[in-house]
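One structure, as structure tokens, below. Some questions next.
Omission of a single protein chain aside, the complex is shown with its protein chains in their original locations.
Each chain gets a letter, A, B and C, in the order it is written, and its residues are counted from 1.
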Amino acid sequence: MTVAVVILLDGVLYAAVLFLVAAGLTLVYGVMRILNIAHGSLYALGAYAGTSLVLVYLKTGGPAPLMYLALLAGAVVAGAIAGPLVERLLLRPIYGREEVVQLLVTYSLFLILEDVMKLLWGVDPYYVAKPYAFLGTVTIAGVRYAWYQLLLIAVALATGVLVSLAIRGTRLGRMIVAVTADREISATLGINVGRVYTLAFTAGAILAGLGGALVAPLISVAPGISVEAIVLAFAVVVIGGLGSLEGAALGALIVGITRAAAVQLFPEIELATVYLIMVAVLLFRPRGLFGEWETRRI
Amino acid sequence: MATVLETHGLTKSFGGVLAVDDVSVAIAPGEIVGIVGANGAGKTTFVNLVTGYLKPDRGRIIYLGRDITAHPPREVTGLGVARSFQIPQIYASLTVLENVLIALAAREGQSLRAWAPLSTRVREAEGLILLEPFGLTEHAARPVSELPQGGLKLLDIALASALMPRLLLLDEPTSGVSSAEKFGVMDTLVSILQARGVTVIFVEHDMDVVTNYAGRVLAFSEGKILADGAPGVVLADPAVRKAVLGWA
Amino acid sequence: MRGGKALPLVAAAVFGAAPLVLPGWVTFLLTLAVAKSVMVLAIALLLRGGLVSFGHGMFFAAGAYTVGMAMKWGGMREAVVLTFLGVLAAAAAAALLGLLIARYRGIFFAMLNMAISMVVYAVLLKLYWVTGGTDGIGIRTPTILGVMPERESLRLVMYYFTLVMTLPAFYAVHRFWTSPLGFALRAVRDNEVRVEYMGTSVARVIYAAYVLSGALGGLAGILTGFSVGHIVPDLAYWTTSGEFVFVAVLGGPASIPGPLVGSIAFEFLKSYAYKYAAFTWQMTLGVTMLAIILFMPGGLWTIYEGLARQGRQWRLSWKRTG
Partner (left out) sequence: MQTASFRTSAKCLLALLALAGVVGGAMGLAGPPWAEAQAKPAELKIGIVSFLSGPATVFGVPSKNAAEWLIEKYNREGGIGGVKIRPVYADEAGGAEKQVAEFRRLVLDEKVDLVIGYISSADCLAVAPVAEELRKLTVLFDCGTNRIFEDSKYKYVFRTKAHQVLDSVAAAKYVLSVKPNVKTIAGINQDYAWGRDSWESFRRAMLKLKPDVQVVAELWPKLLAGEYSAEISRLLVAKPDVIHSSFWNGDIIGLVKQGAPRGLFSQSLVVLTAGEHMLQDVGKDMPEGVVIGARGDHWFLHNANDPLHKEFVDGYRARYGRYPIYPSYHMYQAVAGVKAAYEKAMKAAGGAWPSLDQAIKAFEGIEYRVPPGRTMTIRGDHNGIEPAIMGLTKHDPKYPFAILDRMMVFPAAEVNPPLGVKSNDWIDSWKK
């Protein structure tokens, strides 16, 4: 019984982290049909920015609870700066080019951002444990959890709900939906497609950054975290179906719970669980659980 | 009488709109059939259904007595059905001749050969002969990207005819071709195809082309066949004229 | 045009003579570059079909590890047999994975390869009692046709072995490009719909190219393994594959020598970059790649072709005036 509860809880916890990382990737793909290999780098950027800001803030000796604001602010600022910059300078010239070219461009961006972060933050790892420990712990099913972990679940849920509400309920959201459905027609309807793309990409970058910043208090932020993040995010998104937010949520849950079960029951296979699920899903549903085939007009 | 193509109750809708609605038609060997109709009447959808690009919601497609309903294009092509496209579907990064050579190799079933060269003397000669009626011989060595729009259209048809099909579907073969060339090309093409005994179905907007070359006309309107018969009769029908041309 | 037939021979002579004049460590780098150029060739092959693989390192690893295991557990030492075995294994792996992957294009093709190569990476780590885990496997000096090279001439022998093994790969790809299948692959990139409407299966074309490309990747892995003398799971890590994609773009995928040019240029650049630009090396790669994609889609090779064209024109005008 305890084990079942722990698996479920750990699974959802991990799913929350995965979802935060994957949501931006799937959003950007959904709107722009571009798979951003540099998404992991934006995640790392958020982690660095959030951590640095918290460290700076803690030095000022201000009230501790406000450090969470610093954490989030770091991520949002990083995403809000990097997003438009990347979209305007790098992605705009390649809309309409082959997918392969777009992939190569985002891969170039990944390479560039890796070193930009090294130049800005060096190679020494950054740690900030306080946001994790500060909220205290709670015992569930005899196992102690940090409140921060539960907070992550709430944040992931809120993010998912807010993003999908924003897409369904706001004017901008409807424009995004229109552009996703048909770029040319949207343009003729007077929608500023360029602006929608900038906004969508920036939103994706901020989501990536938030993911990084929120995970940062658990880990040590160092070069290399982006390389892992992109593969993981991609796997989650593919399981759910590229471009689908619900898919990303479901994919994250499946992966999270399976991994938690693996850790409790068969720790040997933990390393490969994500990829095994992905391959299994793709064998039966080549476009993922929520994915759709596109037919070209001829 | 044996038919080349039959459709029975062919139906296809997109998001609730019926693009092709219960179309049944039979086409005999050697017939040259023109399809006319306003934009959105279901002509191209019909071609897409017959050649397997789309799967019908209902109905059957019989080719030479064999049910090919929902067979993918590759299989349908393998059985001897070829088509051209409204928007030319060609290999834009290759030369005109290379485009045709690929079609020839495909017809020979040699597409997956990885060691022998594509360009052999025999194949090149055949390719040049194939390009002749389309006036493309002199452009053979040029990259396709340098061809004018009309040239692309003709190459698209050349690729289809290079497959030596028994049934050829042409989707607006003369749109984009200059009116000076139009009839010359159609003359040569139709006479070659007739000599080979190829059955032809072509979608066309130019009524003069239809009148000149079709032995039979299908008029499509809102997914249904409005009229079916000799060009003189069908095109004179006021209902057809209203539906197709927008005036009686 | 001018003595075209003699040139490959001259090139062969130059490559043949290179290690006799070059210092030892340069010869080593050249060996590596030549070995890896086969991998770049494999990536370029797919690129020309409009496909990019961010996981081709797995075939590199498949070839290398087949050799490593055959040596470690099978006690085999003969380079020619091992090479054959390794290529076979890599091709078999590609033939198996191709069944799943040949269904995909674009993003999916790229990223699925990436994900599967990460599984391969995980497996190589996991089965550490077989594969040595991250410690890897040492590849001992092989015999070549039964002869064990002397320590003093080892590098030279490995260089020539690599060169000789690379030639058939390049020749095969050259044949491939002029064959119906090679053209079909380019046709797939241009227009899949038309390919299917010619009765040719796009999936089969891609499958065939994938298997060939996997076999080439395996060969590259084997040759690299022999010359480095040690193999590690990192070969299958996706960033390794990414580097190869970079080199393919750098050299220009559309020509046969492009991969070789790119590979040699890259290997030498890299050996200095680590020393002088440790923190800006990846950035340099990224910027270079962007510049090539946006301004010079043909890669380095176009520079040569441009120069060659200009040369011909000069010669022509000179003839005319003179």
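Assume a residue touches a chain if its C-beta (ideal position, glycine included) is under 8 Å from a C-beta of that chain, and two chains touch if they have at least 3 such contacts.
Just so it is clear, the structure is predicted and the values come from calculations on it, not from any experiment.
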{"item": "Residue among A:V54, A:L90, A:I176 or A:I225 that touches the chain left out of view", "value": "A:I225"}
{"item": "Which residue of A:L89, A:A133, A:L162 or A:L283 touches the chain not shown here", "value": "A:A133"}
{"item": "Those residues of chain C which, in the complete complex, touch the missing chain", "value": "1, 4-5, 7-11, 14-15, 18, 21-26, 28-30, 32, 122, 125-126, 128, 132-136, 138, 140, 151, 154, 174, 177-178, 224, 228-232, 234, 255-257, 260-261, 264, 268, 270-271, 274-275, 278-279, 301, 304-305, 308"}
{"item": "Residues from chain A at the interface with the omitted partner, ascending", "value": "2-3, 6, 9-11, 13-14, 17, 118, 123-125, 127, 129, 132-133, 136-137, 142-146, 149, 215, 217-220, 222-225, 228, 259-260, 263-264, 267-268, 270-271"}
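The rule is short, and it goes like this: only the chains that are shown with their structure count from here on.
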{"item": "Chain whose mean Cα position lies farthest from chain C", "value": "B"}
{"item": "Rounded Å distance, chain B centre to chain C centre (Cα mean)", "value": "43"}
{"item": "Between chain C and chain A, distance of the C-alpha-averaged centres to the nearest whole Å", "value": "33"}
{"item": "Inter-centroid spacing, chain B versus chain A (mean Cα positions, whole Å)", "value": "48"}
{"item": "Chain B residues counted as touching two or more neighbouring chains", "value": "53, 85, 89"}
{"item": "Contacts with 2+ other chains: residues of chain A", "value": "298"}
{"item": "Of all residues in chain A, those that touch chain C in their complex", "value": "29, 35, 37, 90, 93-94, 98-101, 103-105, 107-112, 114-116, 118-119, 227, 231, 234-235, 238, 242, 268, 271-272, 275-276, 278-279, 282-283, 286, 296, 298"}
{"item": "Partner chain A, residues of chain C touching it in the complex", "value": "47, 50-52, 54, 100, 103-108, 110-112, 114-116, 118-119, 122-123, 125-126, 193, 238-239, 242, 245-246, 249, 279-283, 285-287, 289-290, 293-294"}
{"item": "Chain B-touching residues of chain C, taken from the complex the two chains share", "value": "175-176, 178-184, 186-187, 189-191, 193-194, 196-201, 204-205, 208, 212"}
